[in-house]
Each structure stands twice: as C-alpha cells, then as structure tokens.
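Attaching a single structure in structure tokens format; questions to follow.
One protein chain is absent from this view; the other protein chains keep their places.
Moving on to subunit A:
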Amino acid sequence: MKFKAMTALAALAISAPMLFAGGADDDTLTIDGQEMITKTAAPAHMAETGIDTIMSGWHFREDDTQAMQMDTFDNPGMIAVDQATDAWNTVEGTAEKSCASCHEGPESMGGVRAVYPKWNAEAGEMRTLAMQINNCRTEQMGAEPYKYEKAEMTAMEALISVQSRGMPVNVAIDGPAAEYYEKGKEIYYTRYGQLELSCANCHEDNYGNYIRADHLSQGQINGFPTYRLKNAGLVQTHNRFRGCIRDTRAETFAVGSPEFVALEVYVASRGNGLSVEGPSVRQ
C-alpha cells in the first residue's frame, strides 16, 4: 500500500521536470522570412490527453539544427525538392504523361500536404500522400509505382509538401476517417515490445524530457518528410514510426501497412493547426 501511494508521488515527480527542463524553447521559426505556426492550441479531440498546446518538433532541437531549416539554401532536404521538380516534368509510362501534363506546375499542389492522409470516396480508400502519388503513376500515367520509402517517393512528397509550407495541417477525422482515427489511436496508446512502451509514454507523458541524449518532442509529423542529419537523407513518416517501434524491442509494422496508415491519420490529426514545414531538418 505504502508503495502504491508512492506511485502517485513519483508520477508527480515525473511531470515536474517538464516544467523546469525547459521543454520546448520560445524561438520563432521563419523559413525564408515566412513565419510558421509552431505552437498552437491543441485541437478539440485532444482534450482528454491533457496537452493544451501542440508544438512542432523544431522547438526541441539544438540551435544549429534549427537554423538549417530557416533558410532554403541551408536546408539539405531541398536538394530532393529540386530532383523531384525534374521528375514532375518527366514523361513516364504507357500514357506518355508527366505530373505536369495533368497538374501544370508543382504550385498547383498548394494545400494538398495539409489534408493528407485523406479519404478517397471514389476508391473507398484512405490514402496517404505516397499512396496518392502512386495512384497517379499507375492509373493516370501507366508508370511503375515508386517503392513506398524509396528516394524518388520521398523527394516527390517533399516537393508537394513545400507547396503547402506555412499552411495549417487540417486532417479530417470524421465521417469515413473516423475508423482510421480510432484504430490509429489504439496503436498510439499500445505498449509494444519487450520494453512495453507506447508512443504516448514518450511523446505525451515525457515530451520536453531527455531520454539519454535525445530531447523528446511531441512526435508531430507536420515537418515530414524530414532531413535527418544522422541518416544524411530524407525520411518519411512511416520510417520514423518503424524506428520508434523498433526501439521498444518490438516487431514493427511495415511501411505502407494498414496499421501505419491508420497511425498516420491519428498522429497527423494531433498536429491539426501546426504549419506544414516539410522538408524539416532534424538531428
């Protein structure tokens, strides 16, 4: 009994460091002079989480990493954007079309990243941006799909994300999206692996705290794809999910799996209101 009472005390002790460990910093993120929304009121559906302010992962990074994201020329992820711009205009497949044949310039993609994953009523399918890109390739162009996590796909996502930079994430969770939201939420709170840790244990209960050398963020995905200095390359949302689950000594889900699509719907919706930042820069 004595020790069970201690639990409550210990729990208080855990949340306390969050207040003085500094958590997120108070810097302002501008990219090429345009100010981003990196902290804002949590969306209504997060009321039960106890988080009242949602924050971009940018606030939890070191100053030099932060700085790299503030200027297009310093952001190593922008190289992929240039490469994808070439791909955008390249004719491929049996229909002899390029993205540009149907969509004109990449700027026509403004607002797209902000609302994905998105329900496609015609197909009766929840689509991530990667799934939509591949759908265009196979159905409209008669071209081979990109592999889900290959460089070409990630680059194309980066190009499309840049067109929505600064716009608030606004992923729908009602109607047909509701079941994906619920399934994703269940995954978010499941304590996987031999370490028995859920996404929430690290990114909800402990954001702002250090876990060894890593400063835990809220695990938001508004900055994806993300250029990771550690990998010297762009990584997608599902790669990050997989890495985080692997680190709990668990069997992960596959990139592009129905589980990760649902998790992406849920995690994206926890960022509703934050600016699209992709491609962001992380350590």
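Simple rule for what comes next: a contact is a pair of C-beta atoms (placed from the backbone, for glycine too) under 8 Å apart; a residue touches a chain by one contact, two chains touch by 3 or more; residues count from 1.
What we mean here is this: contacts and distances are computed from a predicted model.
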| item | value |
| --- | --- |
| Missing subunit (named according to UniProt) among the choices "NADH-quinone oxidoreductase subunit E", "Cytochrome c domain-containing protein", "3-isopropylmalate dehydratase large subunit" or "Uptake hydrogenase small subunit" | "Cytochrome c domain-containing protein" |
| Among A:88, A:192, A:227 or A:260, residue touching the chain not depicted | A:192 |
| Given A:31, A:68 or A:245, the one touching the chain that is not displayed | A:245 |
| Positions on subunit A where the hidden chain makes contact | 1-4, 6-7, 10, 13-14, 17, 21, 190-197, 201, 205-206, 209-213, 242, 245-252 |
